[in-house]
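The structure under discussion appears below in the form of structure tokens.
Note that this complex is displayed minus one protein chain, with the remaining chains in position.
By letter and in written order, the chains are A and B; residue numbering begins at 1 in each of them.
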Amino acid sequence: MRTLSITAALVCFAFLATANAEEKLSMSDADKKMYAELLESNPAEMDVAEGEQLFGELIGTPNYAKMLGVKEKDLPKYIAGFPRYVEPAKKVVTLAQSIQMAAAANEKPVPKLESKEMVKMSAYVKSLANGQKTSIDVKANKHMAEMMKLGQQVFEERRGGRGLSCNNCHSADIVGQRLRMQPLPDLGAKETAAAGTWPAYRMTQSQMVTLDKRMQQCMKNALLAEIPLGSKEIVALEVYVTNKTKGNPISVPSVKR
Amino acid sequence: MKTLIKIKPKTYAAGDIVKIDFMAMHPMETGMRKDKDTGALIPANYIDEVKFMFNDTLITKMVIWESLSVNPLMSISFKVPGAGTLKVIAKDNKGQSVESTTPITPKG
Partner (left out) sequence: MERRSFLKSFGAVAACAVALPHVASAAEEKKSGGPNEMNFETAVAAITGGKALTPSAKVKMEAPEIAENGAVVPVKVTVDSPMSGKDYVKAIHVLASKNGNVRCANIYLTPANGEAFFGTRIKLGGTQDVVAIAEMSDGTFLIAKQNVKVTIGGCG
């Protein structure tokens, strides 16, 4: 039964790929250039500026660095390594969770991961690492290794009414095939720099979205139950997906469909 | 209303034609969207007028409709006569208005 549905999925994808080869269904280079220009005046730019303000009010970069046990000048390199094991939390956390820790440490109300404030602050803090390379280290300690293993399990686990896993659309042999108008991206390719481009402005949502939220939106579309933000499983998934783009540049916020 | 003004390129001389990118943080509600929880129509709320002034002289006036995307971008050309102040006044249909300024500083 499982084998049959995998075959069905591959047949569907193969059909789609050949159908597309005949008609003009992809954006031309001229079209792509127009969309690339969107980055010059990114609709999310003002959100990042607000994020800077909010973060300053919440804790500010000097105290944030102190809480993490890092020199302020080393923050960009440190941020490029998220998700990572953070001693005060005694577990692997995402960048957003580290901001929650900062709020608690500073005796301020802890912003919810789903909140607009958190998205803006995450984008601002991550942007401090712009130009750095994603440097997550899944071998750093046993906690990271455990999360990497869990993350891979979650990525490959078939769930939901259609028995789909992340792998059905994001495995190496599916890359490049088209789902409707979209060529499925290679999460590990340098040009994609996948995890390094989130938080991003999602045009279809007309708002900025974080990577874990984006993964939830993907799950929803694939009829999979959404894994809660901040849960061990989704942090592990973020570890696994971020590791795919290790060594590729960070540039946030980007603009995505 | 948060706004952002960008002059492209960053460095220019008097006589050059630069691009002015003006962005405002605004929901640009069309009045046709329904609130997903209540089902009620969200009232139209959009920037409807933008004026660009250089040293207090009007250089461009725009009448804008709800068809522009969220956090709209309005980009025009500007021939730099010399140093001065660029002021952009943006107003929305609810009467909310914001003034933003940026210096025009040609090199040389």
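The rule is simple: contacts are C-beta pairs under 8 Å (C-beta built on N, C-alpha and C of every residue); 3 or more make two chains touch, one makes a residue touch a chain.
Note that the coordinates shown come from a computational prediction; the quantities given were computed from them, not determined experimentally.
In the complete complex, the hidden chain is touched by one of A:G60, A:P88, A:G163 or A:P249, namely A:G163. Touch with the hidden chain on the side of chain B covers residues 17, 19, 21, 28, 30-32, 44, 54, 57-70, 72-79, 81. Where chain A meets the chain that is not shown, the touching residues are 1, 4-5, 8-9, 12-13, 15-16, 19-20, 24-28, 30-31, 34-35, 37-38, 43, 161-164, 169, 178-182, 203-204, 206, 218, 221-223, 255, 257.
Rule of thumb we're sticking to: only the chains that are shown with their structure count from here on.
Averaging C-alpha coordinates per chain places the centre of chain A 31 Å away from that of chain B. Remark: chain A residues 40-41, 43-47, 49-50, 203, 206-207 touch chain B in the complex. Within the complex formed with chain A, the residues of chain B that make contact are 2-4, 6, 8, 21, 23-25, 69-71, 73, 75.
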